[in-house]
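A single structure is presented below for examination.
In this view, the complex is presented without one of its protein chains, the others remaining in place.
This part shows subunit A:
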């Protein structure tokens, strides 16, 4: 199949979208898809197949583009020191090489992740029990603190004192856990 935009290169990306009751299909080469990328994201919402779109999305990520062009000299390509994947390679294939890539690309990643997950940037779900104990504790403390300020606002001081003690002991536990981990 030939790209319907330039009618020259073979179409390697195929998009299907439902909008206003109409099904539309697009068959594009990589270059045209990239050029159209911005438009897709604005108009189409999440209807397009996300994996196909990812390469285009990352390529047009403005934070990355300006950074790559201006402040960094060519030899300073960001790279994961564990698996050696470079950030441009990640952009091209849309896949990480290992868990450490998330650390290596953390700065560049933030706008991309937000865009892929409707503006969300922080995990709010399950935490692995064995390695995630302190994260769970932190979350518990945060939620207790919320309840505490509610009690104070309602002048329920007895309950507040009880909660404060509970929070203190959890904070102590958290500090011990962190010391033990290091």
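Definition applied: a residue touches a chain if its C-beta (ideal position, glycine included) is under 8 Å from a C-beta of that chain, and two chains touch if they have at least 3 such contacts; residues count from 1.
Rule of thumb we're sticking to: contacts and distances are computed from a predicted model.
Chain not shown in the complex: UniProt lists it as "Protein-arginine kinase", one of "Protein-arginine kinase", "Multiple sugar transport system permease protein", "Glycolate oxidase FAD binding subunit" or "Acyl-CoA dehydrogenase C-terminal domain-containing protein". Among A:83, A:142, A:161 or A:175, the one in contact with the hidden chain is A:83.
Only one of A:6, A:77 or A:99 touches the absent chain when the whole complex is considered: A:99. Interface with the hidden chain, as seen from subunit A, comprises residues 14, 16, 18-23, 25, 45-47, 50-51, 54, 82-83, 85, 93-99, 102-103, 109, 112-113, 116-132, 135.
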